[in-house]
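Of the protein chains in this complex, all but one are displayed in their positions.
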Amino acid sequence: MPIVNVHLFEGRTLEQKRRLVDEVTKAICNSIEVPADAVRIILMEMERTDFAVGGVLASDKNK
Amino acid sequence: MPIVNVHLFEGRTLEQKRRLVDEVTKAICNSIEVPADAVRIILMEMERTDFAVGGVLASDKNK
Amino acid sequence: MPIVNVHLFEGRTLEQKRRLVDEVTKAICNSIEVPADAVRIILMEMERTDFAVGGVLASDKNK
Amino acid sequence: MPIVNVHLFEGRTLEQKRRLVDEVTKAICNSIEVPADAVRIILMEMERTDFAVGGVLASDKNK
Amino acid sequence: MPIVNVHLFEGRTLEQKRRLVDEVTKAICNSIEVPADAVRIILMEMERTDFAVGGVLASDKNK
Partner (left out) sequence: MPIVNVHLFEGRTLEQKRRLVDEVTKAICNSIEVPADAVRIILMEMERTDFAVGGVLASDKNK
């Protein structure tokens, strides 16, 4: 504990993922004082055809 | 807010997904009076080998 | 299937919840052609102190 | 009800998935006395590049 | 890994919860061969006014 799910668009590089989990873990440790190895992060990638705001798919925006 | 996760079997067409997010967003706006652009929907597709009811995978039903 | 999680602020009346689950279920049935009794909805209420946009808690907005 | 999400690394065989959903369903039925057909399980597979403990991706561990 | 979310109605005793997490953990270990201490379970209790099947709240069923 804590366990974090991050829903984000697919397409990030491995390096970006490394930086994301590293920085989010540090942010959590600094703010609620838990040890780093207690923090688990699940990255849940999705396509733009699977996310909508205001009833419009992200893939259809700016068309 | 609100944020909606819809777990559903894979295989829907893009057109079905467009209609799904449009109609679900309208349903939410009508019933709890929030603006459409406040509603975010994440479609979480899964295979029939990844869902079970009563201890039996959906892919094994009706065999 | 489908299974839907709706994250929303607490404070809705029972009547609003009734209407929400009814209308969202109809929206799903109409758009992806599944029977109503296949649709399960979980309402996940939260307090404004437990949601943030842009790094600011909803409870701190408009202060 | 209950509805169970199992986040696990990808790569299990179909036979392992069959056994997993069967045994978890029985465990739930035995412990909280619900009928098997009330139990729904969603298997949410992920790659080792999408999970981190202590700020380090699982794919980078033991390198 | 694995990480398990169990959505269930509120009202179980502490003893039932103990048995639930114990038996589900054993079921997972037996079926996909992971060590027990790798298994994390989150129990997500809900009220019957927050769950619906077929567009009807669980709290309104059998009225």
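For reference, chains read A, B, C, D and E in written order, and residue numbers begin at 1 within each chain.
Just so we're on the same page, a residue touches a chain if its C-beta (ideal position, glycine included) is under 8 Å from a C-beta of that chain, and two chains touch if they have at least 3 such contacts.
Note that the structure is predicted; figures quoted are calculated from it, not measured.
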Displayed chains contacting the withheld chain: A, B, C, E
Where the missing chain touches chain C, by residue: 7, 46, 49-57, 59-60
Absent-chain interface as seen on chain E, which is shown: 14, 17-18, 21-22, 24-26, 36-37, 39-45
Interface residues of chain B (partner: the chain not displayed): 3, 40, 42
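Here is the rule we use: only the chains that are shown with their structure count from here on.
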Farthest chain (mean CA position) relative to chain E: A
C-E or A-E - the one linked by more C-beta pairs in contact: C-E
Interchain centroid distance [CA atoms averaged], chain C/chain D, Å: 25
Centre distance in Å when chain A and chain D are each reduced to the mean of their C-alpha atoms: 20
Multi-chain contact sites of chain C, meaning residues that touch two or more partners: 3, 22, 24, 26, 40, 42
Chain-level touch network, classified as line, ring, star, complete or other: other
